[in-house]
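Data first, discussion second: the structure below is written as structure tokens.
Missing here is one protein chain; the remaining ones are kept as they sit in the complex.
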Amino acid sequence: MPSRKTVKRFLMLILSTFAVFLLSACSSEQFIVLNPKGPVGEVQANLIFVSFLVLMIVIIPVLLLFFFIVYRYRDKPGNKSPYKPEWDDNVKLEVVWWGIPIILIAILSILTVRDTLVLQGPPSEDVEPITIQVTSLDWKWLFQYPEEDIATVNYLKIPVDTPVQFELTSDAPINSFWIPQLGGQRYSLPGKSSTLWLEAEEAGTYYGTANNFSGDGFTEMNFDVSTVPDADFDKWVEEVKATNQPFTMEDYQELVKPSIVGVSAYSSIPPNLFEFIVDKNGGKYYKSNNHTEQFDNSRQLELGN
Amino acid sequence: MSQSTAGKIDHHNEEEHHDTSSIKIFGFWIFLISDLILFSVLFATYVVLRTRYSGGPTGAELFEVPIFVAETFILLTSSFTSGLATLGLQQGKVKTVINWLIVTVVLGIAFVGLEVTEFITLVEEGATISTSAFLSAFYVLVGTHGLHVSAGIIWMISTIFQLSRYGITEETNRKTQVVSLYWHFLDVVWIFIFTVVYLLGVM
Amino acid sequence: MIESIKNFSSDFFVTGDPLIYGADVSIVLVMVAIIFVLTYFKKWKWLWSEWLTTVDHKKIGIMYLIASLLMLFRGGVDAILMRTQLAFPNMDFLPSDKYNEIFTTHGTIMILFMAMPLMFALFNMVVPLQIGARDVAYPFLNAVSFWTFFFGAMLFNLSFVIGGSPDAGWLSYAPLSETQFSEGPGQNYYIWGIQISGIGSLASGINFLVTILKMRAPGMKLMKMPMFSWSVLSSCIIIIFAFPILTVTLGLLFIDRYFGANFFTLAGGGNPMYYVNLIWMWGHPEVYLVVLPAFGVFSEVVATFSKKKIFGYKSMVFALLSISLLSFFTWVHHFFTMADYKVDAFFAITTMAIAIPTGVKVFNWMFTMFRGRIQMKPPMLWTIAFIPTFLVGGATGVMLAVAPADFQYHNSYFLIAHFHQVLIGGVVFGFFSGIYYWWPKIFGFSLNEKLGLWAFWLWNIGFYVTFMPQYALGFMGMPRRVSTYGWDMGWAPLNFISTIGAFLMGAGFIFQVWQIVYSIKHRNKEGAADPWDGRTLEWSIPSPPPEYNFAIIPKVSEQDDWWYKKQKGLTKVKEDYKPIHMPKNSGIPFIMGGFWFITGFGLTFEWTWMGIIGLIGVATSIVVRHLDNDTDYYIPVDEIERTEARIGGTR
């Protein structure tokens, strides 16, 4: 029968797993979520850290108390600790363990609401943001730069220290656009354009991925994001314009078909392609699609009403 | 009416006699409440999709006031008559019970008939279940109610059959009560369809 | 002609994969073996009259138990296959299409065809005994529930060899699950397998709710009812309100696929996001309804093996009920990344609020042990392993509930680790604890403890080895449902460790099977009536209990009434028998289940005629039953006397 030794072994097991996990999490660059390279990711990493601490305030003492109780009150001959089989209620204790969790949950709620609001707007106000229109397809990513009038497939380039407003939609099953080192993800939804603000503070190449299962080619839907200084970004735009074909409606029809493709780029994009994609899957039913005003006319044309 | 089902030992010989009828009726209430949730999801679906016409017709264009008003009053009346049937049950008059149930069944059939004609007209006008999300939601909400009513009709007929065969026994008494509960419930659901789908649709 | 048959059968039967051929062969072999054994030992009649037509809750419970252990095996094999594929980078053991099918069936089977029926097994085996009833409120309906579950599960499992498995994830998000992206029968199997067994679940929910509210022994006020029965009641409340949502959701999806409606499609004004909303309105309550009965088991076990009354009974009850209500107000936490930020904030708070009553339960269990005498028997071991595991799993749940942080965890392996920790640490450990606890009661012999100990340690160590690394993988950005990965992200070592853990759990399961087989062979019937010195009514009758459970319905005066009676020496009852009113066996539930299977199969392949035949069969079964007035009988006093004398009952 498991005795003191078993219990001890069990305790060691759990604590050591925990320790390994914690130690490795703090020291390694591999834990990209905890090593953000931009303000949005930082807000989230801090929140993760703080919420973890708040939880540890309750979880660690409870774990210790638990092992203490199991050890102290185990049934073995000669155990002198008190035995009160009828003791089954204590108002003070009840108040404590209803009360403390309520307080902690209140703290966590406040933090949650605060950061939810923070992440609504652009990460920094003083720099002019750029917009990138992201479309998830089966099974590739189409990135359109409406201001630069270029498009890429399966790779992204963005300027450092510039807030990027990603407008996300999908012309395939629901997907999710995630660049862990820059910040959390958001779903790309058919018929809806949703916004995700991100910003990079360091030049580098980061891992981006699809994060909501979309069928057979889902595993292949990851992409590189390189962040470069402003000047290099402009140079890159020029280069894309100079060395690639324009992106046509026919190209898009081809791209929509389920397939796995490599990276590519285009020197121009058809006007209002993104709006067309959104609307074709039911975009007009959402008040909040932020292109509503400017796109009114072409929508009328497309949908015939 | 006090006779127990043929071939059974007298019930009250038993040490712990749970009242079977009241337990079954209680269970049926719980079932009705879960059915209410089922309809609420269909209502939610209708509310969420109600403006998604996808270029197809709108509610105001489709719904015909006389038809849905007639449907409503037929169903209201049938709820009343099925209530009168249970009243007959308490007075122990099999004939009354059966007659009112037959009236209820006839009204029910009239209701379903009107609804089927309505659907057929709509489909002929080209407004099918695949025309738009709005119409999908409309057909499935109203149609599910219609299927419930149809099931109720069959059930009521089988109850009438049993009543005429066995008279009012503990069993048939319970079965009649339950089917009439079900019927009232369908009336309640219809009132909300009338309000949410038709009245708001033509508004 | 021959060509077209060939084409048909190559679509119909899944071909071209050694795995499938293996499954085909083993299914055929097992069926031949079963038929042979039954015929050889002339057991067909026995099978039909003792099991297939039974309406006895104890036998139904045993059938649920057997079915769910088989499903645990099936889901576990899926898990082992997935972990093998993920053990090394760039593996091609399972190509992505197969991998997708396997995680889909793994998740669906584990939750709907393993956890749910295992839960119903415990409901059936324990609840009537615990509240001093002779059966459930509706024994016939209970059999219907079992057979709809059974045939639903069989239909779902059939997809592996005929037609192809569903592959859109265990909740089959639209539009991926729509015809446009998932043609063929796989998705229809998903819909009908779940839909048919869902009917049974809803019926069980109503059945046990009424049983608990109306069938308690005299004197057992609600506030004297054992905690397990309370947890079943709370779970049934969730079933009754949540399962209709599932029924409609799957129904709408099917109408889209079959009749070309536009609920969740891309075209025609459909709204795929609404599917996500609907499925979680059921899905979240679902995971709580499977964990609540596990909480109930812990409450019984903790009190029994600490030799102490449960601590804080009233607040335990209050916590259970508030969890079941709160579980309906948190569904959006599964798609924070889709919803509006105000919605996110609201649902983040409601989600975290659930931690409060859950915590209260944890503290009350701990203080039940406090100042008790803890006996480390197998059921108690699983309970002791549960508490720290669930504590950590719950804590990571609260981390997920912090909406802005969830943007980083969502759909990563962090999430996978969270829910396995609560599902395995909470649900599976809980149900195991319950099975070890009540096994002697139901079967009349006890399980070998030594083999059980092996299973226990293998499951526990295996669990931590499998899932702790997955939290770390989440922080490394590994998404769920990827079929493989490269060397570059550094995910390889932790995945390898995780796979080792899965095999350890597999070994744990093998030990459990061995334990059961061994214990059946070397039956140890010693003290099976009340082996743990129990506290509640089920321990007051012989093991296994006679078909009528209680020869004389006990009169209850205390919470933990049996314990109280033992203390006061009041266990002797006057033997004053009366005839007992019992329901008759019936073949209708089995036949109706079979017709449901035909319906489901027909609609899966969109063979309307077959669906209609099935539905007519179902309707006919119902009408036949409705017209049947000869449904029960009486056990005469002399037969009761003989039975009681034989099994040594009525102490």
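The first chain written gets the first letter, and so on, giving A, B and C; residue counts start at 1 in each chain.
The rule is simple: contacts are C-beta pairs under 8 Å (C-beta built on N, C-alpha and C of every residue); 3 or more make two chains touch, one makes a residue touch a chain.
Following the convention adopted for this analysis, contacts and distances are computed from a predicted model.
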Absent chain per UniProt: "Cytochrome C oxidase subunit IV family protein", "ABC transporter ATP-binding protein", "Sodium pump decarboxylase gamma subunit" or "Segregation and condensation protein B"? "Cytochrome C oxidase subunit IV family protein"
Touching the left-out chain: which of C:Met116, C:Leu158, C:Met281 or C:Val618? C:Met281
Among B:Gln90, B:Thr117 or B:Ser164, which residue is in contact with the omitted chain in the full complex? B:Gln90
In the full complex, which bits of chain C touch the chain not displayed? Write them out. 213-214, 237, 241, 245, 271, 273-274, 277-278, 281, 325, 328-329, 331-332, 339-340, 343
Which positions on chain B touch the chain that was left off? 1-2, 4, 11-12, 19, 22, 25-26, 29-30, 33, 36-37, 40-41, 43-45, 47-48, 65, 69, 72-73, 76-77, 79-80, 83-84, 86-87, 89-90, 170, 173, 177, 181, 184-185, 187-188, 191-192, 194-196, 199-200, 202-203
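Going forward, only the chains that are shown with their structure count from here on.
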Between B-C and A-B, name the chain pair that shares the greater number of C-beta pairs in contact. B-C
Gap in Å, rounded to a whole number, between the CA centres of chain C and chain B: 33
From the C-alpha centre of chain A to that of chain B, how far is it in Å? 48
Give the residues of chain A touching no fewer than two other chains, as numbers and ranges. 282, 285
Shared interface positions of chain B, touching two or more other chains: 52
In their shared complex, chain C is touched by residues of chain B numbered 5-9, 11, 13-18, 23-24, 26-27, 30-31, 33-35, 37-38, 41-42, 45, 48-49, 52-54, 129-134, 136-137, 139-140, 155, 158, 162, 166, 171, 175
Which residues of chain A touch chain B in the complex? 282, 285, 303-305
What part of chain A is in contact with chain C in the complex they form? 1-3, 6-7, 10, 13-14, 17, 20-21, 24-25, 30-34, 41, 43-45, 47-48, 51-52, 55, 58-59, 62-63, 65-67, 69-70, 73-75, 79, 81-90, 93-94, 97-98, 101-102, 105, 108-109, 111-113, 115-120, 138, 172-174, 176, 178, 180, 183-187, 189-192, 194, 207, 209-219, 281-282, 285, 288
